[in-house]
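Partial complex: the chains shown occupy the same locations as in the complete assembly.
We just call them A, B, C and D in the order they show up, numbering each chain from 1.
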Amino acid sequence: MQSSASLTISDLWIERGERDLCRGLSFDVRPGEVLRILGGNGTGKSSLLKAIVDVITPIEGTIYYLGKNVTQCRDVLIESTLYIGHAVGVKRLLSVEENLRWYCPDVSSDELNSALEHLGLWPFRDTLVTSLSAGQTKRVALARLWLSEKTLWLLDEPFSSLDAKGCTILENRIQQHVSLGGLVVLTTHQDLRLVSARDVVLLS
Amino acid sequence: MTYSSFLQSEFLILWRRKQDVLNALLFFILVVALFPIGVDPSPAFLAPAAGGIIWCAAVLSILMAIEGAFKEDYLDGSLEQLVTSGLSLPLLMLLKVLALWGCVVVPLLLIMPLLSEMLFLPSTVFWVLILTLLLGSPSLFFIGLIGSALTVSLRQGSMLMMLLILPFYFPVIIFATSAVHAAQAGLSYSGSLAMLLAMSLLSLVVSPVMTAIAVKASVN
Amino acid sequence: MAFDTFPAFLIMGKHGVYVWSAYGFSMLAIAVLTWNTFAHHRKVRNTLMKRYRMDQIR
Amino acid sequence: MRWVWFHKLGSPKWFFFQSKSWVLPLLGLGSIGLIVGLVWGLAFAPADYQQGDTFRIIYIHVPAAMLAQSCYFALGAAGFVYLVWQMKMAPIFIKAIAPIGAVMALIALVTGAIWGKPTWGTWWIWDARLTSVLVLFFLYMGIIALQSAFDDVMLANKATAVVCVVGLINLPIIKYSVVWWNTLHQGATFSLAEKPAMSAEMWLPLLVSVVGFYLFIAGLVLWRMQSEILQREHRSSWVKKEVMDRGL
């Protein structure tokens, strides 16, 4: 993990379905910092995260990562990014363990088990994700945060459908990540309890 | 995610949905059985047509198998994860084709002896038929996957995809069946086989890149 | 003129139906294409015009 | 620099104003050529000594068939240009020309079928040429359907370009395979190639009609591109000026 990673967005203009979502948006994320994107429903928080990982293409704007302009060549950025969207990318037909092995094939069984234990998924490791509850499915997706070594986390409403205990565990993990120099950008409609964050507010 | 873990999960999911493979296989048998039962059971009618019938049936069932290749991944967000995984998307697509190909074509080849017997295909031609399937089917998968990726995010899913890719299947079918025909007539068929191989190689080069572009266009 | 009389031109030695239907279909298709092009262009201009007017009022 | 025109071509604004004055002349010249060629062929050219007057269908059938193929090559080239250089004009061109190509293929099919009835005694046979035009028609339909299926313009551009390019690679293969297939086991029962050598009185109107078709279609394509440019660039100020100046 690069300890001096930084992400700078400048002058971003995103349009979707003929509607401007943001125009001239600039902000930066410094190491050790949690950036929280706030805004009402439909103001473009998810679109912003997607634009950073190049899933949608902004009309204008520049993105700097590690001080370099990565607008044209997003590879460096994407390689050190962990993105979890609204659709969490957990496969219904794989079991919990298989899902994690799919995503993080290199982790040792110990690490895997400890992450599962941590998230309360241990008893369900061989259950197919189809027959998990909403919160448990979300936890399967979030287990990636324990298992992969990416610097920049882009989390789209990571707290939704988690119970209070789950939220605490997740906030602790985020705190730990930023204290090691990681970057976190997240969207949420809830208040953070443990982590202090800088806010960027999108208006509709 | 690594390439091998991706491949592994593809196989696992295909195995979990063995259902679909079985479906395609049953459909294959259905089409093949249609001709002796519905048209004419005499060897004089069936034997010369056997190669063509088997190929048509194979194409139709491959179409069915390919059709939903990306649907689930699109809806649950896995496709997004692939795009943002930092791995080479064309390579992932290549692996996906390989996994699918293995799971569909192998069972198809396994029941081939049975079917060619049912259609009175001369046993000398049997191996040519198998060869055309081995050489020709990869290009069907490669082309089909482009169509499937192009249309995942669309409302008019499967039909549009089929409309898009079936025209591309015609040359493959023509070369394959003319190889079988030539073998049946005792002529040389290596030219057709070479064409099949060439098309598979060409689509091997073109398709993963195109599929990757299509996937990226679909996930936004 | 390859034909002696106008009815002969129409009948074309028993093949008139074929020739005329072929020409008729083709001309119709080209006419529809042209009309569609024209109508679409006009529609685009009109909708844009309306939109710009709306923007100006606002 | 030598490539300047190429880059300028990528700019919708430049293209719009360059092509604006071309539309009407092209359409005018084209329709003159069409009318002259067709009337000449229909009324003045001599009848074929074998086929009689059905032969006159050629004056519409051949230009349509040629255009159907030319349009596809243009389509494929544009798709390639878009995927490689992201040139903005390419998808506009594709959108404009695809329906025209489809209509041309349809005309070739229908006139051919009509011609086939008196000559071959059937509307349709599975002949090499016929089949490849049928496949071409399907390619066009697929592209049109795909393009209109996307709500998002960018996605539509990319997806369509992919199919155009792949189709371009495939087109010669289709043609080659179909010819080979049909000559391998059917024998040339109905060969298009064995035709009587044409006299000048016969091919001159054909030439005029072909040229007329090409010019007319070029005009139509430019016109459709104009609408498309206006629609896509409606946010820019020059479009606003253009639209407001012209009035309703």
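Assume contacts are C-beta pairs under 8 Å (C-beta built on N, C-alpha and C of every residue); 3 or more make two chains touch, one makes a residue touch a chain.
Just so it is clear, the model here is predicted, and its values are computed rather than measured.
K.L.:
Although each chain type is displayed only once, what is its multiplicity within the complete complex of this file?
P.N.:
Whole-complex stoichiometry, label by label: A x2, B x2, C x1, D x1.
Definition applied: only the chains that are shown with their structure count from here on.
K.L.:
Roughly how far is chain B from chain D, centre to centre by C-alpha average, rounded to an integer in Å?
P.N.:
Taking the mean C-alpha position of each chain, the two centres sit 32 Å apart.
K.L.:
Would you kindly tell me how far, in whole Å, the mean C-alpha position of chain C lies from that of chain A?
P.N.:
Chain centroid spacing, chain A to chain C, equals 56 Å.
K.L.:
Which parts of chain A, given as residue numbers and ranges, touch two or more other chains?
P.N.:
Residues 57 of chain A each touch two or more of the other chains.
K.L.:
Can you list the chain D residues touching chain C in their complex?
P.N.:
For chain D paired with chain C, touching residues are 38, 42-47, 52-54, 56-57, 60-61, 64, 99-100, 103, 106-107, 110-111, 114-115, 117-118, 216, 220, 223-224, 226-227, 230-231, 234, 239-240, 243-244, 246-248.
K.L.:
Mind pulling up the chain A residues that touch chain B in the complex?
P.N.:
50, 53-57, 75, 78-79, 81, 83, 85-94, 98, 101-106, 128
K.L.:
Along chain B, where are the residues that touch chain A in the complex?
P.N.:
Touch residues, chain B against chain A: 1-2, 4-6, 8-9, 12-13, 16-17, 72-73, 75-78, 80-81, 83-86, 219-220.
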